[in-house]
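What you see is the complex with one protein chain gone and the rest in place.
Entry: chain A
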Amino acid sequence: MTDRAPLLDVADLSVKLQVGGTELHALEHVSFSLGYGEARGLVGESGSGKSLTLRALLGLLPPNATVTSGRMTFDGAEFDLAGTSRSKRRRLERLRGTGISMIFQEPSVALNPVIPVGEQIVDAVMRRDRMRRAEARDYAIHLMKLVGIHDAENKVDAYEFELSGGLKQRVMIAAAVASKPKLILCDEPTTALDVTVQQQILDVFTDLRDELDAGLLYVTHDLAVVSQLCDSVTVLYSGNVMESSADLRDMFDAPRHPYTEALLRSTPDVDRIGRRLYSIPGSAPSLDDRPRGCPFAPRCEYRHDDCEEARVPDKSTSSGREVHCLHQVQQGVSRVALTKEAR
């Protein structure tokens, strides 16, 4: 995976939001990359900019948002994400549904209620390949089986409202992979589902990744889900990358950014009873009132005076690990490690 050029490389992505006369910097210099067949988790709490990142890659930003900087290399081709010219936007649009697909959190909102779900998959199939509708329909049924819909022959004519949440999400995944995309963007696709269904969907993703050699960029707030699905992970906070690791296990075992550590400590653990959860004091800064330096500084336990002064450069210590913190959590004193030992 390492000697091949990455499937996706996003560099210096910044997005500005125009809200009632003020300009908010919703994303600041976000960079990450993703290999073929790799799954990267994009983790953050609400308002961290994780969904906005996905939308920026597809050119699907809301009208009040503008990309102020950002380059993307996708499958060998370069894209200027900040470009507003018609031709540049057209190039990005052409990727949608062919090279890159997206799966949303709420399948019932994303599916059209007046068209049978099978038709919607057929449309996605025909967007990429010229084939007869009957053929496309057979292929749609094949895809529905691939994502674990057992009686696909019947379900192909069903409407969205006739299906359960888990089935709807499977239909969305079938439609997303219909065009054999190289990259699948997932925006919290299992958050609205029950745990048993979530497990099945995560299995579907894992199979698809192996089958299609597609990259998966998986946005979620759920660290446990990321831990089960992804190889690598990027942690966002208030529109900035806090920590990033090519090896997810490395980061979750020994987080170096205090925010990553705090997140892990505040996540309830099924295997431990009666633990008092760590709760991060204060709340995330609003976008127009972000500290000049590290956005997490006001809530950080390891804060020093210099934290709030200037933007924190990448203090990478080893390859594949990126840590934006002046006073990283020292290995050996990590509180995550300590709570683990207490088990």
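One rule holds in what follows: a residue touches a chain if its C-beta (ideal position, glycine included) is under 8 Å from a C-beta of that chain, and two chains touch if they have at least 3 such contacts; residues count from 1.
One rule holds for everything that comes next: contacts and distances are computed from a predicted model.
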Look at the options "Nitrogenase iron protein", "Phosphate transport system permease protein PstA", "Putative DNA-binding domain-containing protein" or "ABC transporter domain-containing protein" and return the one that UniProt uses as the protein name of the missing chain. "ABC transporter domain-containing protein"
Per the definition of touch given earlier, which of A:55, A:128, A:221 or A:321 contacts the omitted chain? A:221
Touch criterion as defined above, residue of A:32, A:79, A:104 or A:252 at the omitted chain: A:252
Residue among A:52, A:81 or A:262 that touches the chain left out of view: A:262
On chain A, residues whose C-beta touches the chain left out of the figure: 45-46, 165, 194-199, 202-207, 221-225, 227-229, 249, 252-253, 262-264, 266-280, 283
